[in-house]
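The structure under discussion is supplied below as C-alpha cells; questions concerning it will follow.
A single protein chain has been removed from this complex, and every other one stays in its place.
By written order: A and B. Residues from 1 in each chain.
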C-alpha cells in the first residue's frame, strides 16, 4: 500500500478545467442570446446560474490555495489563473445582463463575430487546462489565443466605427457601446489567462 | 524591565481603523452633498481634505510595511487591505467632485439610496477593523457587506434603466452616469475590502 502525502494536489488541474469548461457554457449562452427570436429572459437566467457556478469554482481554488503548503506552481500564478478565468465570466455575464437591462432590440451584425471569437477562445482554453499537468503542447494554445484576440480587436474597431457612423442616436450608441465594451473586455481577459499560462510554463520548464 | 522586540506591531490595527473611520466621514459628506440646499462648494472642500487624510493613512501603512520584518498577517494582505480601503475613498471623492464639476442640479432620487448603502457599508467596515486583532466575529461583517452590495447593485440597475428611459437628454445621461458609476464602484470597493478581510481570517484561523 502506498500513502499519498499530498493526496489531492492534482485537483488544481481539475478545478481549472471546471472553471474553463464553465466559460464554454457561458460563451455558448451568449451565442444563443444574440440569435434572432431568442428567449432572452430564459437565457439570461441560465447565464446568471453559470456565473454563480464560476464563482464557486473560483472560491474552491482560493480556499484550497489558502489551505495548501505545497502547490504545483507558484501561489501567485495559481491565484492569477483563477482570477483571470473568473474575470472572463464576469465580463460575459455583464454583457448578457446589459442586453436585457437596456432592452436592446437589435445588435449590429458584427457582434456575432465578436461572440464567436469568445466561444472559440473558451474552447481552446478548456482544451488547454488539462495540459497544464505536464506543461506540454501549450504554446500553440497561447499563440492561437493571441491571434484570436487580434481578430476580435479588428471586429471591435469595425463596430466602433459603425456605432459612430451617424446611423445611431447618442443614447443608442451609449447602450450598444457598453455591451460591445464588455465583450471586448472578455476577449482581453482570455488573453490574460493565456499570458498567465505562458508565465507558468516558462517558469516551470 | 521588559523589552518589546516589535514595539508598535499592533498599530496596524489602529491604522486600519483610522482609514475605515475616515470612510465613514467621507460617506456622510456624500449624504450631505446630495441633500437639497446643500453648500456644495463647502462640502466638496471637506471631501478633498478627507481624501488627503485617507492618503496619509494609506502611506503610513505602506511605510510601516516597508520597514517591518514581522507583520501580523501576510504582507500582501496588509498591502491589499490598505489599497482597497484607499480605493473606496478615491471613488467617493471622484463622485463628489463630478457633481460639482458638471454642475449637476438635480440627481435622480435613487442616488440617495445608493449613498445610504455606502454610509452603512462604511460604518460596518469601521466597526469590523478593530476585530481584526482577534480575528473574531468577522463573518457577520462580510456577509452583511455582500448583502449591501447586492442591494446597491439593484439600485444601480434601477438608476441605469431610469437614465435611459428617455427622460434625460444624452449629455445629461453621460454626466449622471459618471457620478452613478463612481458610487457603484465605491460599493464594489467595499466588497473588495470585505473579501480581503475574509481571506485574512481564513488564512490565519
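Quick note on the criterion: contacts are C-beta pairs under 8 Å (C-beta built on N, C-alpha and C of every residue); 3 or more make two chains touch, one makes a residue touch a chain.
Just so it is clear, the structure is predicted and the values come from calculations on it, not from any experiment.
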{"item": "From A:101, A:115 or A:174, residue that would touch the chain that is not displayed", "value": "A:174"}
{"item": "Positions on subunit B contacted by the hidden chain, ascending", "value": "62-63, 66, 101-102, 169-171, 174-175"}
{"item": "Where the unshown chain meets subunit A, residue by residue", "value": "157, 160-161, 164, 166, 170, 173-174, 177, 199, 202-203"}
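FYI, only the chains that are shown with their structure count from here on.
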{"item": "Centroid distance [mean C-alpha coordinates] between subunit B and subunit A, Å", "value": "29"}
